[in-house]
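Take a look at this one; I'll ask things after.
Note that one protein chain is taken out, while the other chains of the complex remain in position.
Order of writing sets the chain letters: A, B and C. Residues in each chain are counted from 1.
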Amino acid sequence: MSSKYKALKEECFEANIELNDLGLVIYTFGNVSAVDRDHGVFAIKPSGVPYEKLKPEDIVVLDYENNIVEGTMRPSSDTKTHAFLYKNWNHIGGIAHTHATYSVAWAQAQKDIPIFGTTHADHLTVDIPCAEPMNDSLIEGNYEHNTGIQIIDCFKERGLYPEEVEMILIGNHGPFAWGKTAAKAVYNSKVLETVAQMAYLTLQINPNATRLKDALIKKHYERKHGKNAYYGQ
Amino acid sequence: MSSKYKALKEECFEANIELNDLGLVIYTFGNVSAVDRDHGVFAIKPSGVPYEKLKPEDIVVLDYENNIVEGTMRPSSDTKTHAFLYKNWNHIGGIAHTHATYSVAWAQAQKDIPIFGTTHADHLTVDIPCAEPMNDSLIEGNYEHNTGIQIIDCFKERGLYPEEVEMILIGNHGPFAWGKTAAKAVYNSKVLETVAQMAYLTLQINPNATRLKDALIKKHYERKHGKNAYYGQ
Amino acid sequence: MSSKYKALKEECFEANIELNDLGLVIYTFGNVSAVDRDHGVFAIKPSGVPYEKLKPEDIVVLDYENNIVEGTMRPSSDTKTHAFLYKNWNHIGGIAHTHATYSVAWAQAQKDIPIFGTTHADHLTVDIPCAEPMNDSLIEGNYEHNTGIQIIDCFKERGLYPEEVEMILIGNHGPFAWGKTAAKAVYNSKVLETVAQMAYLTLQINPNATRLKDALIKKHYERKHGKNAYYGQ
Partner (left out) sequence: MSSKYKALKEECFEANIELNDLGLVIYTFGNVSAVDRDHGVFAIKPSGVPYEKLKPEDIVVLDYENNIVEGTMRPSSDTKTHAFLYKNWNHIGGIAHTHATYSVAWAQAQKDIPIFGTTHADHLTVDIPCAEPMNDSLIEGNYEHNTGIQIIDCFKERGLYPEEVEMILIGNHGPFAWGKTAAKAVYNSKVLETVAQMAYLTLQINPNATRLKDALIKKHYERKHGKNAYYGQ
């Protein structure tokens, strides 16, 4: 019997496979989800299943309160973080979490990634934020749910908008990225990893490297995302 | 109906695919063009089209004033830079632009790449120049056109000749490379990325590393490019 | 005639091939063994045989006193280390040794790998220990046997348990990892290499990076390995 979430599960499956093909994960160190706003559900990778063995029918479908709607496997251990973000950020369509090497290194260093060049500015106009590690009481509580709170609080404190900044580092943990689709969330994870490596190398070559000037930040972001954007077809 | 620019578009297409195969680009972060001096036109990658989906017929043909001569897609957002270089540097046959990792790191560090060894000297006799970021008024103006001006001005100020130095870094942005053909421009992009990585590692191992001595610079360049060159067939 | 150790040799063979496929070894710089507790024997890679030429029937079977039970080839030169560990640590089922790049770099630096993030804490709750180089008299004696002593002594001195910490660095040499199966030992070798690279990059970005807070160490380890673990299927 065919599932009414077949297309959603396929989207989620394809995005997870892409995450692996891009070299952003080893073993089971990552997960992607895709949301269906009409039905108020999202699809996510099952926990601990290697990418080589993953099948579209293994994907788990849940509502925003973490109730399983379809699927026989246990969902990703990070599911509550995804649910909280979907519930609070209405416009996002997909979320990806990885332990990609350079992104994790910046997260472990507890440093924002400075905006050093146009590769960065083509995607966002600010430093990539690194949220401080969680309070002990939150860790001991509903940890994955609280990771969602941690992300949203960080954005509020810094006056950032998830429509404009589609990625974050969690201090001592690693990156989350999102976007209008699951595929875009995976794309943003790859961009983040690339920008993280470039920024690392930049500081190795010149510890006094300066941030990109405002005029260039604006120009590059606008030509790709602005009202008069002229990038793409 | 067959295009009279079919061979030109094929050359441009092949060079773009090679750029991707060499690992110099991810997604759509790069573009290669090829010029036809007899007809006063050049062919360039369309904007925002992933390399896996690119077809020879997607390639756009323009004149040096950026008028589209053939093609239905929007050309690369960097097209005006290519046009300006073709218009002003009569001898070049192809141009490549990438966001390759080590090249970008040096560009973001706003440092010339010092000539540390014979791998570098086999290709050029000076440090690889890094042009300073553009003035704000030029950024807000005709940005991509002005990037062409920026490149040519940098060469004039430093007394460099584009026949001898076939590559440059744009501060906070990334590399441009050129050559007698589009394939040679791609080759130079790969050489630049390799030399950039070697120079980075050299300074990590020995922060006081010295530039290659003049006699070795001359010897290696001459044996490959001099009057009595004895490299190759 | 079929060997009663056929399954054991197959397990050992597959794990060795996986070690190579994961990029953890070049040439013959590594070896994996698998134990059969019922028969008191273990299977190990033959010495100096390239992975591309390795066949299941080449695998050598020995008892814990290093007597060959089955096989015509000379076993890995590190065999006595494996034998000593199997003899003294009853619960382990497989051991892997590599010269993987980042793991070796930390071993050569004679530094424990600090626990900087959750990728590390998902697998163990302490810094990855680096055992001091051996005394000269032990080196000149039964070297590989003494490497086994060196590992076990390091764990005793630090109060570590091999059930909880499934990896170690030998100063100036490289990593050993183990687990319930040979496949798990290989998995731990890959995790160690990944964590070693992340920790290296973390310190390059922030030389004052701090260790992961205790609450996060506990949380991440417990959710994967604790009584109420909710990771995996």
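Annotations for the structure displayed:
Just so we're on the same page, contacts are C-beta pairs under 8 Å (C-beta built on N, C-alpha and C of every residue); 3 or more make two chains touch, one makes a residue touch a chain.
Note that the coordinates shown come from a computational prediction; the quantities given were computed from them, not determined experimentally.
Looking at the complex as a whole, the chain kept out of the display touches B, C.
Residue B:Leu212 is the one among B:Leu8, B:Ala109, B:Ala177 or B:Leu212 that touches the chain missing from this view.
Among C:Leu22, C:Val69 or C:Ala109, only C:Ala109 touches the chain that is left out of the view. One chain is missing from the display, and on chain B it is touched by residues 116-119, 187, 190-191, 194, 197-199, 201-202, 204-206, 209-210, 212-213, 215-216, 219, 223-224, 230-233. Although one chain is hidden here, its contacts on chain C can still be listed: residues 26-27, 29, 46-49, 73-74, 77, 99, 101-102, 104-111, 133-134, 136, 139-140, 143, 172-174, 200, 203-204.
In this text, only the chains that are shown with their structure count from here on.
Taken together, the touching pairs link the chains end to end in a line with two free ends. The two sequence copies chain A and chain B touch through a face in which the numbers common to both fall below half of the numbers used overall.
Averaging Cα coordinates per chain places chain A and chain B 33 Å apart. Between the Cα centres of chain B and chain C there is a gap of 46 Å. Multi-chain contact residues of chain C (touching two or more other chains): none found.
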